[in-house]
Structure formats: C-alpha cells, structure tokens
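Before I ask anything, let me first share the structure, which is written out below as structure tokens.
With one protein chain withheld, the remaining protein chains of the complex are depicted in position.
And now, subunit A:
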Amino acid sequence: MEDIILKKNEELKKSRVRTFNKRKILKKSTPYTYILPIGILLLSFYVIPIIMSIYFSFTKYNIMTPAKFVGFKNYLNLAQDKMFMASLKNTIIYTVGVVPLQTSIALLMAVWITKREKSRLNELVKGAMFVPVISSMILIGIIWRIFLNGELSPLNMIFTYVGLNTPNWIGDTKLALPTLMGISIWKNVGYFMVIYISALMDIPKSYYESARVDGANKLHEFFYITVPLLKPTTIMVVFLGCIWSLQTFDLVYTLTGGGPGVSTMTMVLHIYNLVFKQFRAGYAMAVANVLFLLIAIISIFQRKLLQRDKSIY
C-alpha cells in the first residue's frame, strides 16, 4: 500500500514538473508567436530578396533561363558603364538638391501654419499642400508634362505674358533635372509639413512664453527653441527624404524617361531598364546592390545621430 502511495506521489511530482516545463516553454515562446506573421513577411519580402539579389549580382541572368556564375564581372563593369555613372551622379545631385530644400520649406510652412490662428486660409493652405502627396506620381508626371511642354502650356503662357522667354523645361539637358527636382519638392513638402506640424504641437507653449518674458523675438524663438527641439524630427525628415530621393523612379519614368540623353537617368530607372527592357537582371542587381549600400550607409548614419540625440522636452 505504501509502495502504491509513493509511486503515485512520484507520478504526481513528475506531472507537475512536466506542466511547469510546458508553461515555461509556452511563456517563453509567446512573444515569438506574436511576431511570427510579420517575421514571415519580412523574411519573404525583404531578407530573402536581398540575399537573392546579392547572389544574382554575381551571375549573368536574364530572368528566364538559369543564371550563370560570372564572379565580380558585373561589379567590375559598373565603373565602365557610362549610363550607370550618369545615373549615380544624377541620383546624388537629385538627393542633395531636393532634401535640404524640401525640409526647409516643410519646416517654414509648418511653423507658419501652427503660429496662425485657426482660419479658413490656414485650412486651405494645409489642404492644398497635402493634395500632391496623395496624388499618384504617374498622374503627376502626365499632368506636369502637359503643364510644362510646348508654347501653349499654362506655365509657358504665363512666362510669355510677363515678357519672359519660355524655358525648355524638360527638353534642355541642364534644366530637365532641376525641373524634376522642383516637381518632387512640390509633391513631398506637404507630407513632411504634416510631420513637422505634429512635432511642433508637442513643444510646450510655456517655453515660448518664458523666452518672450526674457525679451526674445520671433527669430530667437525659431532658432533657439523651435529648431533645436525639432532636431529628432528633422533627422527623420532628412533621412526619409534621402531614401525617397535615392529611389526616384516614377516621376522620371513618366516625364522624361531619363532623357534628353542621360541627363535625368536615375539609378532605379536604370535598374528598371536593365531588368525589364534589356533582361540583364544579374547586372541590374549589381546596380541595385550599390544603391542598397548607399541607403544602408545613410540609415546607419541616421541611427547613430538619433542615438546621440538627447533632446527632451
């Protein structure tokens, strides 16, 4: 009888341990279960494609027949590829030109709007600034082509009316890229302005009131309170702008196709042409990996800056 009781106690003990282990495993695995769906998505649509792109960049691959390993040939060819060099140069000029301007305009517009009392004009400006953001880039490309192209286009008619020569907006190799940059700024400013407005609303009004008591004027307020406290937002806006600019494609595709000549060729458009027009997918992936590297460097840089930033309010 005693033996039976002992045996039962032993079994009960074991079962408790098993239940405890099960609970422990379940508890530990729960967070992983929660991130499983997004994990699968990230793995399928980000990690695996990046690894595949690195692999294919070392091959001659036309997307329809099996890839042939060619080592570093694609990367070595990049230096001699005038189209790639032009696209790299244009992409950098585009980014360097667009980002500071769109960030400054977005900040100034946001400050102007938040400082004003709520009015119809205020709402109209906000709405008007945001319309390009939600419009399709393809549609914008088509509309701007009509708007800029030809003697009878609306913009050129205004130029003619005020007695100015009508610039050859997208037909002049020197003017085509700046024109695209201008359109891009016009489209993006509304989005970044909204981000700035929400950040500005978080700055306590008491800071400005104290500064005013100390004799600060509007410029002092802007440079010594607004700008420093918006630093994390500005870093985010700048780097988001950089990534968008480095990935510019649809506006160029619809408006100029990279021309005239190669004056507006961007890296993503070059990649698109290589894959879908020329079927040189292996080589295109080498170009894509250079772009990936550029974006990665910028993202790491942004992370470092944000980590270093200690501004709190």
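The rule is short, and it goes like this: a contact is a pair of C-beta atoms (placed from the backbone, for glycine too) under 8 Å apart; a residue touches a chain by one contact, two chains touch by 3 or more; residues count from 1.
Going forward, contacts and distances are computed from a predicted model.
Student: Between "non-specific protein-tyrosine kinase", "Sugar ABC transporter substrate-binding protein", "Acyl-CoA/acyl-ACP dehydrogenase" or "Elongation factor G", which matches the UniProt record of the unshown chain?
Tutor: "Sugar ABC transporter substrate-binding protein"
Student: Among A:Phe72, A:Tyr224 or A:Phe276, choose the residue that contacts the chain missing from this document, as touch is defined above.
Tutor: A:Phe276
Student: Any idea which of A:Leu155, A:Val262 or A:Ile295 touches the chain not displayed?
Tutor: With A:Leu155, A:Val262 or A:Ile295 as choices, the missing chain is touched by A:Val262.
Student: For the chain that's not shown, point to the residue among A:Ser53, A:Ser104, A:Asn168 or A:Gln247 touching it.
Tutor: Touching the chain that is not displayed is residue A:Asn168.
Student: For review purposes, identify every residue of subunit A that touches the missing chain, sorted by number.
Tutor: 30, 33-34, 36-37, 40-41, 44, 62-65, 82-83, 148-152, 168-173, 253, 255-262, 273, 276-280
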